[in-house]
Structure formats: structure tokens, C-alpha cells
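For this view, one protein chain was removed and the others were kept in their places.
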Amino acid sequence: MFDLQTLDKYKPIDDKMYQVMDKDGKVIIKNWKTGLSEDDLVQAYKDLLFERTADQMAISYQRQGRMFTYPPNLGQEAIHIASGKVIKAEDWLVPAFRELGAWLAKGVSLWEIFLYFKGHEDGSKFLNAARMLPVSVPIASQLLHAVGLAYAMKYKGEEAAVFGYVGDGGTSEGDFHEALNFAAVWDVPVVFVVQNNQFAISVPLKMQTRSKNLALKGLAYDVDSVLVDGNDFLAMHDVLAFAREHVLKKKRPFLIEARTYRRGAHTTSDDPTKYRSKEEEEHWAELDPAARLQSYLVSKKLWDPKDEEALIAGYKKFIDSEFDKAEAYPDYKLEDVFGFMYQEMPVELKRQMNNYQNFMNLEGAQK
Amino acid sequence: MFDLQTLDKYKPIDDKMYQVMDKDGKVIIKNWKTGLSEDDLVQAYKDLLFERTADQMAISYQRQGRMFTYPPNLGQEAIHIASGKVIKAEDWLVPAFRELGAWLAKGVSLWEIFLYFKGHEDGSKFLNAARMLPVSVPIASQLLHAVGLAYAMKYKGEEAAVFGYVGDGGTSEGDFHEALNFAAVWDVPVVFVVQNNQFAISVPLKMQTRSKNLALKGLAYDVDSVLVDGNDFLAMHDVLAFAREHVLKKKRPFLIEARTYRRGAHTTSDDPTKYRSKEEEEHWAELDPAARLQSYLVSKKLWDPKDEEALIAGYKKFIDSEFDKAEAYPDYKLEDVFGFMYQEMPVELKRQMNNYQNFMNLEGAQK
Amino acid sequence: MKVMNMVQAITDGLDLMLTEDKNVVVYGEDVGVEGGVFRVTEGLQVKHGAGRVFDSPLAESGIAGTALGMAVAGMRPVIEMQFDGFVFPAMNQIISHVARFRNRTRGKFSVPMVIRIPYGGGINALEHHSESPEAYFGHTPGLKVVIPSTPYDAKGLLIAAIEDPDPVIYLEPKRIYRAIKQEVPEEKYSIEIGKAKVVNYGEHITVVAYGAMIREVQKAIVLAKEKGISVELIDLRTIWPIDRDTIRESLRKTGRLLVVTEAPQSYGPAAEIISIATEEAFLSLEAPPTRLTGFDTVIPLPLGEKYYMLTPPRIFHEIEKLVRY
Partner (left out) sequence: MKVMNMVQAITDGLDLMLTEDKNVVVYGEDVGVEGGVFRVTEGLQVKHGAGRVFDSPLAESGIAGTALGMAVAGMRPVIEMQFDGFVFPAMNQIISHVARFRNRTRGKFSVPMVIRIPYGGGINALEHHSESPEAYFGHTPGLKVVIPSTPYDAKGLLIAAIEDPDPVIYLEPKRIYRAIKQEVPEEKYSIEIGKAKVVNYGEHITVVAYGAMIREVQKAIVLAKEKGISVELIDLRTIWPIDRDTIRESLRKTGRLLVVTEAPQSYGPAAEIISIATEEAFLSLEAPPTRLTGFDTVIPLPLGEKYYMLTPPRIFHEIEKLVRY
């Protein structure tokens, strides 16, 4: 459990990282207790396996040419699953683009994600996740939306937190700075989660910032911050759960640096061998979040690895069926281009749409 | 004198402010020595009086309707004069818009400044200040130019530092963040000087940031920083001189928060009584940088206040003659609108200029 | 009815909407205690509280981006960019998000926010305080862009903008902030976004303009009248979407078009209006549709501004040339 005393012990300025288990899944904090039930823990692991399987399959759909560019999540899932466990229905999730497991937990359907990455805006409707924003491509810009949402929650007197995600590269953008500052000055309940996966495409962290760690950037805004092992599900969950309470109680923002590693490519169009070493990849493979959570569960006798194969086989079937759903989605229509720009379609757009429709009718007639 | 040990003693995280003299001009640091000669010190005070006189007169020219909007410097002059003493000919000065004394020291002529605020771009040529950029109106944007210049200095192997100025309000802009970060990542010799005068127009510092002080924002970039009393000329000079050495030796940026107070209006169109109290103004009046430097000099028997009246009278004459120069400046010509957009005027601009010229000729003919 | 200038009419519209709709908040640099550098929000913080009318940190991207978040959560933020030249740090938020959030989410989230921007030249200001950036917004799909030219329109368009379910850029011609006084209803009314207004009926030529240029064209019309030229003046009021019908009807009658806008010429608003004219009324055109615009230069500092600003004689000169064509 993470509390105010712990926060005080893990000062970013001292470059201390909050960790609950070592790389073999052994708990390293004396008298540590989790806030999760045994069922929760097992479910978290299953969710992680599900995310990982869906992610792998997304990559292979992409390779088969059935989906366009896709950003893999491999290695960062502990952050996502812990987020999923902490973020409540009334909370807002403001994604960047690499938090698959968190989206699923929020209620996003896998077929929607596939539809989105196949190239259809309808995949961003998130029919069962009311309080989740769409993927945000322009780096760091979404954090300001998170702050605005948090202002609205406070303004309306709702007991809801906002979770905004960004990468290590994203901390360089001006919008990161403005978001942290606005949140602090306005005293609003937002948790900023920096997934520090060591790279922004090919650019390593040391060319992104000279700051010892990213959590200490919170100091510039007087925002409470902590650096946590993002590959340690137990630590991540502790910190996120604490952060949610903290921002709601204090009506103040909180910043989390989740240190992790993108084990896969930046996107399916990227080749990481160009810019990083095998040794580095192997080093981080040993810190894999799935393996560590598994070891922990096995040590607690909550899990038997033998069950995994069947479980994953089931997942695969389900994931394929979700992909089928996305593939069977109705064709993109001309009205889909024009129909959502404004609540009511302005005459000018109707004119442009009709012109095009006339051309299509003519073409059709000619054929 | 400020050195590495001093830097270590005045950690922004401890919210310590470097001060050499108290409000009565008494040196409060044991065994403190200045890096300036007695002549330098006297000259600095004279320069300060000159800046203050020019500033007052600028305001009155504006009131007479002979100049447009002008941003007064009253209360912040110690920062400017100390900068002027430290910045060498080979260094670059990158202004915001409220550093009059520093500009003058760099070689800018007063008539140029008057010409600029009368509304003529020729006032930004700074004929005798090769390495000074023009006034930058879009807040904080100029700091990135400073970083680019510093990169160029390093790239070309020149032993020259860059001094970039910004206000407390400017620290909120994304460009402030990006400039600090680029400078740190690229290891370039730039000194960022934040003139924290407590307000951004009407907005007080506490609505600009929650950070305890602005110097500690340097931590987010691993940039050495210090908070200094900006109304204490001796302290300002110590820190600026140290900073220049430091950035050149280390090829690293340095951040200075100069704590001060804008005693006048934001600009001549502003009325500060709307947003701040008389008590506050009086509090800061007691910390006035001119009075403190004067007291120090008097205590050292370097200055006799009786001399001031005559001195200032002489300044006034000179300043008036500079203003006359600006008023006698040749009329703004049509070619002045078009002639500097590009090195060679594109046909399209010639066309537009000729069209207008034809109209003017016609009008002239009609009259 | 009450006699108001444009500043007062906007203040009045803000006050009214703040009173009527708890979801409306007003913020930006210096809009709180100070009441805005142009005093447009004067008195509103005292009346409606610092939770609803407040200062933001000095960061335009932050102002626009946070407003989007509020709007998505059902609020109706009305934000201020202090001057035309300071909207540019917010361009990414405006172009990439504000304008597109509804489309991106297929209507799940709409963005009912208003961005107020005092704009235009002629006030002897410092650099970046006299720009006419409207074409950047007109070219950005997903925005509506309105520009009043009178106190009456200012209040009516503001209320329409705040009530619009989509983001509206509301440009305020600061040069005429206090130049025109007019009877303005104290109650609520709104002016339909997307509808132009024929300000002056005439036979020989159509002039299309908006904002501060309306008043200049009106002065030119007086000069024209002396020469027996009858001018039809259309005030666009909304520059996206443009009211093609009103332009077409007028051109069918006059056959001649002059567009007067202060923004730089190339890729500017006048080009759009001329293209619409050729699309809608090519066969009616008896002379080349003509634009009188700002130069493709930075707007000069005060001493050079006289060359850049479009004066009644220049407007008249073009009117006469076209009518004599």
C-alpha cells in the first residue's frame, strides 16, 4: 500500500523508484500489503495476458495487410492493467495511444479498436466507455483536455478523477508544461501518467531530457509526483490507487512516472534494430511485467502456468471474432465524411457533398 | 562573489534567495567581495539613474501623445544594469521588452528605442549593437531563439554566451519549457534570466504557478539555477557574472530568477490600482534598487547624493536630444512597408507596391 | 433598448449568458480582476464569481486545450485570446482538436466553445496587436467563424455563438470597439450564424466586406453617391460558412464585385469570396471581380500603418474603376 508516508520516502529529487517486487516477483517491501483481493490479482494477470494476446494479434492482422499502422503495447501492460483496476466508471480516461489494456478495462470493445486501426472513425465512439476520449495523435496535446475535464468535474462537484497519459517523448512538448501548470494553478483532480518507455520512436530518453527522472518535473509546478516501476504491477496499482484518492481529496494534480520499456516496435512501420541494442532489449526482457506478476502469483499459489495455454487459446478465438466484427462493419459512406463535422450540416457542406454525389451517380450511370 | 560553493548553498529547492545587501544597502554576507572596481560601481549607479530618467521621460513623451504604448522599467533596473556590466560585445542579448538598461549597455541608442515606440521598425536596427535581437512581443517565444543562437556559438567554436530574458508570466508558456529543455539537452551556453516582477499585466504570480519559486523550474531540465534578489545590484552582478563563466566553461545553460517588482504600470495603457494594493506597492518601494545601491555607495563614501540633481539634469538634456532625433527621423515611406520582407523583393510584392503607388500618384494628381 | 458600443454589447451578451446558463464560463489572460485589457469582461467576475470568470496562466495553447476539455464535459467555455497575434500558440489545439473532436468521435463529443479574439489594425499598436488572422480559421474545417460590425450584431452573434453546439471563432474588430453606438435590446436575441446582411442596397456594384471594413466602405459609399454610383454593400457577418445566396442575388443585379478585407492578399479571405462569385454568378459578371486587401507584408508599425489600412478614398477608387470598366 502506498500512502502519504511512502510518498514522502520516494522523493523524485532523490531519484528513488517505488518498487514492490523484484525481477523475480518477490516482494521487497517489509510488511507490504496489497489493496487487491486474490481474485483481483488473478484477474489482473488474466487481463494482462488478454491485452498481450490482443496486441500480438493486432500486429499480425497488420502484417496480413488487414489493418494499417498500429502501435504495440508489449512490455508496458502492467501500467495499463493497473490503470484499468483503478479508474472508475465516473472517472475520465484521456489516452495517448499506447494504453490498450486500460481502454479495454474502461469498456472499449476490441472490435472498435480494430475498426479504428483499420481506418474508420466509428472505432472512436467507444460505445460502452462514456468517459473516455479518443486516441490523441498530436503528442502531449491531450493533457490539456484532461485538465479541462478535471476543471469541469470540480466545477460540477462530481467526485471523479481524470487520468491523462503521455509518453517520455511527450514531456518535451510545450503542452505537457502548460497542462501541469494549469492543473496545479487551478487545483484540479487529474492524474498525469507518463509512460517512460525509454524511447520516442528512435530518440532515446537522454536526448529528450537531462532531468534525472521525469517525476521530478512535477516540482516545477508544485505537483506531487512519484517515480514507479512500471513493470511492477503491484507497485503500479499501489501508486495509481493512491493517486486517485489523493487528487480527489486534495483537488490537486498528481504526476506519475512509470518507468518501463517498449519491447516491440514503435509502430508496425518501425524497425527498432536501427536504434537500439540487443543487450538492452534482453535486459528489459528480464524485467517483463507479465513474468513478474506470474511469478508473484505462483509464489502465492494463486496461479498455475499450465492453465495459460488454454486460456490464451480461448482469448485468441474471441479476439478473432472481434476482428471479424470489425471487418464486417458496414462500408464507409459518403455521409460519413460530411455528417459529423457539425451537429447540423451547414449548407456549404451539403453543397460539396451533393456535388460529389452527383459525380458518383454519373459515374455509376456510365458504368 | 558568487562561486560554485555559493551555488550549492542557495538551492532553489530550499527556497533560498541570494542577497548581498539588505534593504538599507548594508552588505550581509561575511567576507563578501565584489568583482567590480569602485569606478565600475559608481558607473553602475549612474547608468541606473540614466535608465530611470530615460524611462520616466519615455512615459511622459507617451503621455504627451508623442509615442505609443511603452512598458516602464521602474523598479527592475538593477537587473538591467548588472546585465549590462556582464554581457560582453561578443555575447548575444535576447530581450523580451522590459530591459531598457541592458539594451543601452549593449550599444542600443536611446533614439532608436524612442523611434521603435513611436512606431517605426527602423528603431529595431540597433546600429551599434550587432549581437542584440529586437524586442520580442509574443511572450517567451524569444527564448528558443536564444537557444538557437547558443547552438550556433558552440557550433562555430565562439567563446560567446547568450542572455535570454523573460518575465514571470512568460514561464507559463510552452516555449519557456521547450527552450529550457532544448538548451539542456543540447548543452549550449545560454543564461535564462527570469525577471519575476510579481505580475503578468494584472495576473499575480500565484495564479501563474504554484511552484515555490521560479528558479526551481530549472530542476525539471537539470539546469543549474538560482534565485536572486533582483533589486540588489551587487547580488545580481555576482550571479550574472558567475552565470556567464559557468555557461561558457560547462557549455550548459543556467537559469536565474531575479525577484523584483514592477513599480510602474504594465504599459502606459495599464492602471495597476485595479489589481494591486497600495501596501504592496509601498512594501516594494522600500526595496527599491536605486536607493539600495545608493546607500551602499554612500556608506563606502563613493557617492554623494548631492551630485545627483545636476547629473540627472544633464541626462534629461541628452534624452530630450535623443527624442528630438527620433522625431526628426525621415518619414515612413511606402518602400519601407515592402522593402524588407525579403532580401530581394518578389514580383508579387512589387506588383502590390506599384498598384498602391499608382493610386497615390492619382490621388496626388487630383489634389 | 439601451445605447451601447461594441464593447458594452459584448459584455452584455456575456453577462446574459453567464446568468442564463451555469455551464458558461469565461476565462483567459487578465479577464478576471482586470476585466480584460479592453474591458470586455469588466464587472463579470464580481457578479458571477471567480469560478466562472477568471484569469488563466499566460499560455494560449493551455487556454484553448483546457476549454476543449470543459466543453467535452458539457460546459460552454468562452475564452479570450488577448490579441489577434497571440492566438498562434493555440493553433495546434484549435486546428487539431477543437475543430475536429466532434468528427473524430462521430458526434459522441461535441465542442460547444467560443474563442473570442480582438483583431485588426488601425489602433496604433505594437507588433502582433493588429493582425487579421481570419483566413487561417476559415480554412480550418470544423470551425464556424463570425465577425460582427455593429454593437447589435456583436451581441446577437455572441449569443448565437455561445448557444451553438459547435466551436465558433468570434473575431472582434477592436478598431470599432467604441466607435459606433447603437440601440441594443437588453433582452436575449440571436443572429443566425451563416447569414449575411445587405447593409446598403444599390444597383451598380456589390461590395462584400465585414468587421471594421464595413464602416470604411460606408464612407466610400458616400463618395460614390456624389458621383452617382449606387453601391450594394454586403456584410458577411459569418465568414465560414459564407452565405452564397446573398452574394449571388446581389451579383445578378449589379454584375460587379469588389471585396474589401484587411487581411493580407494572398490566400486571403477575398480570394475565397471571389471564387464563390465566379462559381455562383460567372455569367452575370461584367467586370473582373476585384479584391482590395492588405498587402502581402507584415502590417507596419503605427508610422507606416497608413499605407496598409484601407481608406475610403482607396475603396472608392476601386469602386469607380470597376463601375467604369
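Which chain is which? They are A, B and C, in the order written, and residues in each are numbered from 1.
Note that a contact is a pair of C-beta atoms (placed from the backbone, for glycine too) under 8 Å apart; a residue touches a chain by one contact, two chains touch by 3 or more.
This is a predicted model, so every value here is computed, not measured.
Chemist: Need the list of shown chains touched by the one chain that isn't shown.
Modeler: A, B, C
Chemist: Using the touch definition from the top, which of B:Val185, B:Ile256 or B:Ala290 touches the missing chain?
Modeler: B:Val185
Chemist: Which residue from C:Asp12, C:Glu127 or C:Glu318 sits in contact with the chain not drawn here?
Modeler: Checking the options C:Asp12, C:Glu127 or C:Glu318, the one contacting the hidden chain is C:Glu127.
Chemist: Using the definition of touch stated at the top, determine which of C:Tyr119, C:Tyr177 or C:Phe295 touches the missing chain.
Modeler: The one listed residue touching the chain not shown is C:Phe295.
Chemist: Among C:Pro57, C:Pro151 or C:Pro269, which residue is in contact with the omitted chain in the full complex?
Modeler: From the options C:Pro57, C:Pro151 or C:Pro269, the contact with the absent chain belongs to C:Pro269.
Chemist: Just the residue numbers, please: which parts of subunit A touch the chain that's not shown?
Modeler: On the side of subunit A, residues 68-69, 116, 118-121, 137-139, 141, 169-170, 172-175, 200-203, 207-209, 269, 274-275, 332, 334, 336-338, 341, 348-349, 352-353, 356, 359, 362-363 touch the unshown chain.
Chemist: List the residues of subunit B that touch the chain left out of this view.
Modeler: The list for subunit B reads 92, 121-122, 124-126, 133-134, 136, 138, 141, 143-153, 155-156, 174-175, 178-179, 181-182, 185, 340-344, 346-349, 351.
Chemist: Please give every residue of subunit C in contact with the chain that is not shown.
Modeler: Counting over the whole complex, subunit C touches the hidden chain at residues 61, 85, 88-89, 91-92, 95-96, 99-100, 103-104, 127-128, 135-136, 138-142, 240-242, 263-264, 266-272, 274-275, 278-279, 282, 285, 287-291, 295-298.
By definition in this document, only the chains that are shown with their structure count from here on.
Chemist: Measure off the straight-line distance from the CA centroid of subunit A to the CA centroid of subunit C, and report it in whole Å.
Modeler: Centre-to-centre distance between subunit A and subunit C: 40 Å.
Chemist: Quick check: what residues of subunit A touch more than one other chain, meaning two or more?
Modeler: Within subunit A, residues 174-175, 178, 181, 185 contact more than one other chain.
Chemist: Would you give the residues of subunit C that are in contact with at least 2 other chains, written as numbers and ranges?
Modeler: Correct list: 57, 59, 61-62, 89.
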